[in-house]
Structure formats: C-alpha cells, structure tokens
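Sharing a structure, written as structure tokens. Questions coming.
With one protein chain held back, the other chains of the complex are shown just where they sit.
For subunit A:
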C-alpha cells in the first residue's frame, strides 16, 4: 500500500530541526483520544465476545464465567428456533434488500435528469432516513393493523380480503420488510445518484448519437459505470439485513418475533437469549455466528463481483 511506504519515508527536506522528539511523538497525540476509547469500547468487546461465547455467563451474575468449550455453539445448532431465525433473516433480507435496491436504482436514474425542483425531490427521498427505527416501525405496525389498519381498509375498499399482517408468516415478513424498504430506499437512491454523476456525460451523448434508446443507455452506460457503487450498496445492505433488530422487535412489541416466531431474526434471537432468557454466553455465540455469516456473504459478494468482471472483459 502506498500509505505504508510513505509512512516510512523520512519527513521532507524542509522539516526544520526543532521537529525533534516532540515532532515524532505529536502525531500519536492526535490519534490517541480516538484510539484509547476505540480500544476500550470498540476493539476489546469485539475480541472478548469470542471468549465469552465459550463460557456459561448469566445476565444477573455476569462476573462469573464457567468454561463450556463449544457447548454454546452445539446447543445453538440443536435449537429449532435458531434455524427458524436464520431462515427468517434470509427471507426478510431478500424481501427488503432486493426491492429496495431496484427501486433506488430507478429513482436515482430519474433524479439524475434535469428537473425542476430536483433538490426538493432529493430531500423528500431522504426524509424516511431521518426517522428512527422505533418511530417508523410503530407507525407501520399501525398501518398494517389487522382490524383497523389503513392498509387493510384500502384493500377492503377495492374489494380485496383483509390480510393478517401480524400472524401470517409471509404477510408479517412483508410488513417488517416494508419498514426497512421505506427507510432505506431514498438513502440508496442518493448513493446511486452520486455514482451516476461520476459517469461522464459524453458517454450518454455518444450512445444517443449511435441511436441508443433511453433504456439501452441505462442498460449499457449507467449500469456498467455504476457497478462498484452497486457492489458497495449490496454489501452494506446485506450486512444491515443480517443485523435486523428494531423492526421485528417493535412490529408487535415482543422479543419472540411473533406468536410462532414467524418473523424472529437472528438479531432478535440474540437479544432474546441474552436479555429475556439471561444467557449472555449463548448470546455471544449467536453474535459470532452472525459475524461468520457476514464474512461468508462478503466473500460470496467479492467472488461474484470478480467473476462478473472477468466475463465482461
């Protein structure tokens, strides 16, 4: 890396003599406030989780740790609720990430046009991002209410049957995914927009001269130019989906993720193990499984991106 080799080079010849010892120590003073707190509250817990996950630790007596080896992990694999949560995390992740990113791509394309009031539209798209998980979920939980919810009322006025957005597995997962999609679509649209603005305008002009339709321009100029940004958003959204917590917690207000755990995610399962059942050690094991899952997904992503690059050339 260029930065590491630059770091080893002696200071440029202009450095005056008085930059002796203090000059060499001073940079550490600048990074110290960050690194002291970062080490204590960021890095240490990260590493210590692995150690905790190999012990029995209960919430009320978190000082006491009994060695268990891999027992927390094997118990996890025997727990049908763990597999249920893993499956739900996957389906809710797909249900929220795929439509979210596709819509964001379309919106970004529109926002990239010359439009009157386009900064108004941009701010409007980002409005949901300003809300908290808690506020957004509480509002949507009401809109999705079974008996008096606005969405079922709309369905009934157009002659459709009401849907049980709480108890039904797919319907409740769609409900939870809707909150995620609503909050993040505009944010991702802006990320795509930023990427689109880095694509040179001449590419579009020459495509137009060649007779490419707008759709063809989008397909053959925008998408290829945007590929690194798309990979970035896919990675970030995937990581976000793996950790989904607030939305399923507040959708009905319990840590079980619905009466039959129909929308309990891994994040919620972790919280339930730790703070409803008081098993901190087991919760730590869940955290590590989530981490491994994310690493796996990131590697998968990188592999797919690398392969697509090769086939393109």
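Note that a residue touches a chain if its C-beta (ideal position, glycine included) is under 8 Å from a C-beta of that chain, and two chains touch if they have at least 3 such contacts; residues count from 1.
Simple rule for what comes next: contacts and distances are computed from a predicted model.
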Complex member absent from the view - protein name from UniProt, among "Lasso peptide biosynthesis B2 protein", "Carbohydrate ABC transporter permease", "Electron transfer flavoprotein subunit alpha/FixB family protein" or "3-isopropylmalate dehydratase large subunit": "Carbohydrate ABC transporter permease"
Contact partner of the left-out chain, one of A:77, A:102, A:130 or A:259: A:130
Hidden-chain contact residue, picked from the options A:198, A:223, A:259 or A:300: A:198
Where the missing chain touches subunit A, by residue: 1, 3-4, 6-9, 11-12, 14-16, 18-19, 23-24, 26-28, 30-31, 33-35, 37-38, 40-46, 48-49, 52, 57, 62-63, 106-107, 110-115, 119, 121-128, 130-136, 138-143, 147-150, 153, 182, 186-187, 190-191, 193-195, 197-198, 201, 204-205, 207-211, 213-214, 217, 229, 232, 235, 239, 242-243, 245-246, 249-250, 253, 267, 270-271, 274-275, 280, 283-284, 287-288, 290-291, 294, 298
